[in-house]
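Right after this comes chain A.
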Amino acid sequence: MTAVDDPKQNQPTRLPRSRRLTEIAIALPFVGGVCVGIPVLWNTDAEQGAGVATSSAAIYLFSVWFGMIVLAVLLARAFARQDQDA
Partner candidate 1 sequence: MVSFDILVAVSLAYVAILFAVAFLAERATDGRRAQWLRSPLIYTLSLSVYCTAWTFYGAVGFAARSGLEFVTIYLGPTGVLIGWWLILRRLVRIGRAERITSIADLISSRFGKSAALGGIVTILAVVGTTPYIALQLQSVTLSLSVFAAADPAAAVQASPNSTALWVAVGLAVFTILFGTRTLDSNERHSGVVMAIAVEAVVKLVALLAVGAFVVWGLAGGVGNTLALIDTSPIAQWSVPNSRWIGLTFLSAAAFLCLPRMFHVLVVENSDERHLHTASWAFPLYLLLMSLFVVPIAVVGLDMMPEGANPDLFVLTLPMTQGQNGLAVLAFLGGFSSATSMVIVAAIALSTMVSNHLAAPVWLRSRGEGATVSGDLRNVVLMSRRIAIAVILGLGYLYYRLSGGGAALAAMGLISFAGVAQVLPAMVGGIFWRGATRIGAAAGLTVGFILWAYTMLLPSVGVGTILSAAVVDQGLFGLHWLRPRALFGIDGMDPVIHAVFWSLLFNTLAFVAGSILSTPTPLERMQASQFITAFDQGGAARSWRHGVAEAEDLLLMAQRILGPTDAQRLFRAHAADQGKTGYLPTPSPSFLEALERAMSGSVGSATAHAMIGQMVGGASVTVEDLMAVADETAQIMEYSNRLEAKSEELTNAADQLRDANMKLVQLSHQKDAFLSQISHELRTPMTSIRSFSEILQDGALAPKDRVKYATIISDETQRLTRLLDDLLDLSVLENGQVALDIETGSLAQVLDRATAAADFGGDLEIQRPRQADAILLTTDLERLAQVMINLISNTRKYCVADHPKLKIRARQAGGDTELDFIDNGEGVPAAHRQLIFEKFARISDEAKAGSAGLGLAICREIMTNLGGTIEYLPGQGGAAFRLRLPASQAMAAQ
Partner candidate 2 sequence: MRKHILLIEDEPNIVEAITFILLRDGWQVDAHSDGATAVSKVQSMAPDAVILDVMLPNKSGFDILRDLRAVPETRDLPIMMLTARGQTKDRERAEDLGVSAFMTKPFSNADVLANVRALVDRADG
């Protein structure tokens, strides 16, 4: 298809914001992955019976989880707004 009505050409000012949104959307799961991966770094070893308190670990994990959801809400709303503008 040819660039009959390529929105990018018509609205050059919109480009930076949509690109920023895209970049955030791509970065988000990686940030989440790192946060969820952090327990691996905790000094625990099943053999030696060392571990973290399940309650604090649960609070940490659910907080990260909830935080990611909040970020996802904000991102989804930003995308929805961009759609309306476009």
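Here is the rule we go by: a contact is a pair of C-beta atoms (placed from the backbone, for glycine too) under 8 Å apart; a residue touches a chain by one contact, two chains touch by 3 or more; residues count from 1.
If you want to know what made the cut, all candidates are chains of the complex that A comes from, given by their letters.
This one's a predicted model, so the numbers in the text were calculated from it and none came from an experiment.
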Query raised in the report: Any idea which of 1 or 2 touches chain A in this complex?
Result: 1
Report summary line: chain A contacts candidate 1 in the complex at 1-2, 4-8, 14, 18, 22, 25-26, 28-30, 32-33, 36-37, 39-40, 42, 44-46, 49-55, 57-58, 61-62, 65-66, 68-73, 75-76, 79-80, 82-83, 86
